[in-house]
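A single protein chain has been omitted from the complex, and every remaining protein chain is retained in its original position.
Up next, subunit A:
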Amino acid sequence: MKVLKWILLIGVVVAVVLGGMVIWTKVAPQGDDPVSPIAGIPHDMPDTMTRGEYLTRAADCFACHSPVEGKMLSGGRPFKLPFGTIYATNLTPDPETGIGNMSDEAFIAAVRDGIGSKGHEYPAMPYTKYSQLSTQDVLDIKAYLMSVEPVNKPTPESDLIFPFNQRWGMALWNAVFFENHRYEADEEKSDEWNRGAYLASALAHCGECHTPRNIGYATKSREYMAGTKVQGWKAFNTTSDGTYGIGDWSDEQLRSYLTTGHAPGRSSASGPMAEVVELSLQYMTDSDIDALMAYLRAVDPSLGGSETAVNTSPDSLKNATAVLPNSTSSQQRGKMLFEGDCAGCHQWDGQGRQTKYASLKGSSAANDSEALAVTQVILNGTSISIGERHEYMPGFGSIYSDSDVAALANYVVSHFGGKDGIVTAEDVAETRAQGE
């Protein structure tokens, strides 16, 4: 009981201190609305799109607010956090279950201030980034959402453990971690860089996945875009670091990755990043991709906590060809599985056979000792649609045991990345459970 009393006491003290901070912190939004060409739509937006659709794409509302199966933007997608599960809301104009009856003010508050119809939102909704958006951009997004087909589908109640199920608690979190500030252009930088910053941060909120989080679940500003584990995947380091980030990627590779999800000689997007490219980035105009690249190139190199140095020509691939590995491996089980089920498309030299998306040589995923993405893709497969093209790999989760998935993932990392894979059957079981 003594312990309980202490916890209670500490809880009260923390609440008082944080409460005080709420009072002393300006809760009102700060800064003026950013304007074109930093905010708004790019000059080269095609006529086939509306302002609202372009901005909704750029903000990638689709990825989270669409169910795994079902109508786009109708919500219900679960987000499994360490302290429970929350669900993305229905953004279609249905008056009962969607945003049909929401006033402009209420919508703006939900997007920028983190105050939804049920009270404080959880910061899985990136209002901490959307707070930078201009009022006009938020209203354009609302106009687009109001134009899609309404779907009557209630959003499931969130299922969180105490004290995280207390939404008012987020007011305290906001007091500490949330700066409600419109995007402020850096006058020393070019318009292009500033547009890139607005795109990457205010709209696309790249850092929400790519930046490691602190103990309070807020992103660590000093490790911006340094890469981290998220939702059972790895969001890789996208800083300008040459060894661990994208500093050594050519412009062509970076552009190709952002617009098609595949960088020749480097990575192919899978899982959540494939969704980002499919639902958002492929719709960005040339000028916006240029801006995004200019911005990414200027992100300070940082290592974060999940270093993956990509070896684009490991010894294990030196003599490999399309048909034969021409290297020895002690990992017989993994090699045998690769031989039977994988080599047909990926090829022993990692060049990819049916499609360039199947190339593994030089990919961050195949150079990650934890092989998180490789494990996910072996279990569940992956797909991406770019324009009219649909690329996919089937999953093998239903026919492979956990230890076989681990053996195969470790073999892939050793053969294509020249690294020692550290995946265990227990890791695979955990990843499998997360996906169910």
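Operating definition for what follows: contacts are C-beta pairs under 8 Å (C-beta built on N, C-alpha and C of every residue); 3 or more make two chains touch, one makes a residue touch a chain; residues count from 1.
The working rule: contacts and distances are computed from a predicted model.
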Candidate names "(2Fe-2S)-binding protein", "K+/H+ antiporter subunit F", "RsbT antagonist protein RsbS" or "ABC transporter permease"; UniProt protein name, chain not shown: "(2Fe-2S)-binding protein"
Omitted-chain contact residue, chosen from A:P82, A:G216 or A:G340: A:G340
Sole contact to the chain not displayed, among A:N165, A:T355 or A:T424: A:T355
Option touching the unshown chain, where A:P95, A:G119, A:P394 or A:G435 are the choices: A:P394
In subunit A, positions touching the absent partner: 321-325, 335-336, 339-341, 343-345, 347-348, 353-355, 388-390, 394
